[in-house]
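All protein chains but one are shown at their positions in the complex.
As written, the chains take the letters A and B, and residue 1 is the first residue of each chain.
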């Protein structure tokens, strides 16, 4: 047992040491460590050996064992875990002392010791240079030297590692002031020396730090810089004692590093040439703002300081983050300059080239001692830098992800880069949050056309699936967009229009990818490659993961059925708006594609609708064009679209009395129909359809396509030039308000005019001249003749209201999902859970239901 | 896609839920697992009859051939009505359930017939051959060769 320089240890304690220093020390060590891990907090007793003393010095055996293991790191002894001592004689340190904290304190302590030792690893001369004499007062030094004369620094350091942290913290725990150990005194001396030095140092710093931290290396920058380098150690004390605010230190270090780095770059002429011009004669240097340039001096000091920091073992602890900032800034600047909204090319290759050059510089400047380091170490550091570069590049791409997505697939190259970055760095949550915000801000507002929103949605799904083929990204990002699209009424129309537009990319997708795949079938053959979802992926029933684009679109609507319903409404609308039952090859083609995609049974109704159209077409040919056709001699050429009502969406009910010739033509048509289709008759939907009229008025002739109601209104002005609203409303069987809009149409055409007092009349042909708006010949009523799908489903739900009430009477309260599943049992109620929720919430607002704790119940 | 018999059952269920007929109620809770081929219907004895205020439970089992094939209908639960045509094991002697079945009949029609059968009873008692029948009959009442004796009760 040898530890020179310390006050002699009392005999008793020596005995204790030797007891603990039994032959199999390494085992002892292991067991201690293990026990520490398990006994977090509560002291547990060891079975066979006496408890290790807190401040014991390492035995020679231990030392040897350690040397052999070649472990010298702080975590190998004592300072490793959170320092729960198993000794009953010593109270456990507080829980807040974390390992990292411990280590950094220890590192500081180590540096203090080295500093005081004025020797050891650092040659005395060098040390003198780095740590100016005034750091330690002379008398103090002699005092200290009396106490600690350390011929073997390593031993001292080891002692320090194993005991210093304990010692350091112990005064905070022992309130009784009981200090039995001699070692504590040594520590105290060290400690006080450090603090008093720091206090003194602070006073000096106050004077000198200011000019340095203010100026971006402005005039006279060299002096404080040099000063700072020389006083780094003092600064360390200061920060250790918390006498200097951390932010100040940060600032100082930041400046120190950026300044040093810039100088170095300048000197080596590797900085970006356009920003730095060295030889602009007469002017001060741009890197150091000095004339003549002092960059080389700065660099020298800078290197020296880094070396010193490294020697102190403080490089990472103290300078790490700042240095990191400087490098980060360097990378950022370069990347932003490189990328600058050029998304159609990949930048990764160029960046890598730049990186390889730059990497060397970073290492040479900041890790000067690493130049001679092993290949492996260098590689490790380079890799760290590379990850930093990729992270910055990835973030840079992400920050403009919206524009990149909109430009997809042109932006594919840069997304390729992003994919590469994301393999190395976890940027997912960043991408998800940023893109979501961007989408919400730039896309989801009323000013953007549905086409554009949809286009962007498609591009987003595609681009994200390109970056991440597993679909998780798309799954995470798109819900708000889907939600939004679902609320926009014309979305399904836009989808279908693009699906059926042969030149559109969606149609392409439909043709390319027609197979309807049942998602429930699990592919058991490649289960080995199955990977569980990350935990932050929502359990969403609209799974975009394995789906393609069409499914991504359908998923907006929650279910296939709802989407198909919407399609049916759209198809019906389109068919009813046709001038006459005619060419529907495009619709048939589209339906065939959809059938491949969604299965036949769901599209059965649409199929019947199309069949109705072609049947009607044949019927009309038969009635009008064939030899001896039944209706060849009619006054009005009435063509009918005869529909199977069960298969079409519900038509809006509206009464309308048509002009007599038309009514007669309908009767004839019905008779002809009954003749060929036994036992069947027709019910006319008089308000639906299109009428081609030729209006001859005041010498001009207008040919217009109008609605039956519009045609009917005008028809009556033939017999009588002026009509009161009431009168006309009676004869046409329509409400005055509906009538008004029809009259308004003819007023806009310059044919009718409002004569006041609810009387309308023909425009006096001669004086008013030509109708103004004659060019617009296709102005059919824009109202859909059918009730909307959601209204239909709401009506359907209303029929079940009594049932839902009954259910809630019996079961008291139910969650939405349960009500939905019970309604689904009847299968004919095709409503999405969202629609049901809307319906129920409406009931809540009408006080017919109460919603609390996620359950619906009847009001008491 | 559902089968024809399921579609027909759905329609019946819908109409019974939309406009619940008096004295009967379909217990949908037991159907929640999407099996439309077994129904439970709660019957309430009609007012002014021997069974007033009493509750019974009928079980319907439908074959895939329904409605061309009659359903298997039995009383179930604790309360089997005491009735000259109802055996203590829940079997019911009612011609429309076997020989006189017609696809135009429905769950609702069957329930109505049973309620009216109960309503017209003048005496609460088991059929005379109850003990023997219960011992020897098949589980499925449709397998019984019924002898429809009394149309008045």
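Keep in mind that, in the parts below, contacts are C-beta pairs under 8 Å (C-beta built on N, C-alpha and C of every residue); 3 or more make two chains touch, one makes a residue touch a chain.
Methods note: contacts and distances are computed from a predicted model.
J.: Given the choices "2-methoxy-6-polyprenyl-1,4-benzoquinol methylase, mitochondrial", "Exosome complex component RRP41", "V-type proton ATPase subunit" or "Anaphase-promoting complex subunit 11", state the protein name listed in UniProt for the chain not shown.
T.: For the chain missing from the view, the UniProt record says "Anaphase-promoting complex subunit 11".
J.: Just one of A:400, A:416 or A:607 touches the chain that is missing; which is it?
T.: Touches the omitted chain: A:607.
J.: Who touches the missing chain here, A:295, A:550, A:762 or A:822?
T.: Selected residue, touching the omitted chain: A:762.
J.: Any idea which of A:459, A:553, A:591 or A:711 touches the chain not displayed?
T.: Considering the complete complex, A:711 is the one touching the chain left out.
J.: Using the document's definition of touch, tell me which of A:266, A:568 or A:686 contacts the absent chain.
T.: A:686
J.: For review purposes, identify every residue of chain A that touches the missing chain, sorted by number.
T.: On the chain A side, contact with the omitted chain comes from 576, 578-581, 604, 607-608, 611, 636-647, 651, 659, 661-662, 665-666, 669-670, 673, 677-686, 688-698, 703, 708, 711, 714-715, 717-718, 721, 751, 762, 765, 785.
J.: Kindly note down the residues of chain B that lie in touch with the hidden chain.
T.: Contacting residues on chain B, toward the hidden partner: 4, 7-8, 11-12, 65, 67-69, 100, 102-106.
Everything below uses one rule, namely that only the chains that are shown with their structure count from here on.
J.: Report the inter-centroid distance (CA atoms only) between chain A and chain B in whole Å.
T.: Taking the mean C-alpha position of each chain, the two centres sit 59 Å apart.
J.: Within their complex, state which residues of chain B touch chain A.
T.: Residues of chain B touching chain A: 1-2, 10-11, 13-14, 17-20, 25, 28-29, 31-32, 34, 36.
J.: Which of the residues in chain A end up touching chain B in this complex?
T.: On the chain A side, the touching residues are 601, 799-800, 802-803, 806-807, 810-811, 821-822, 825-828.
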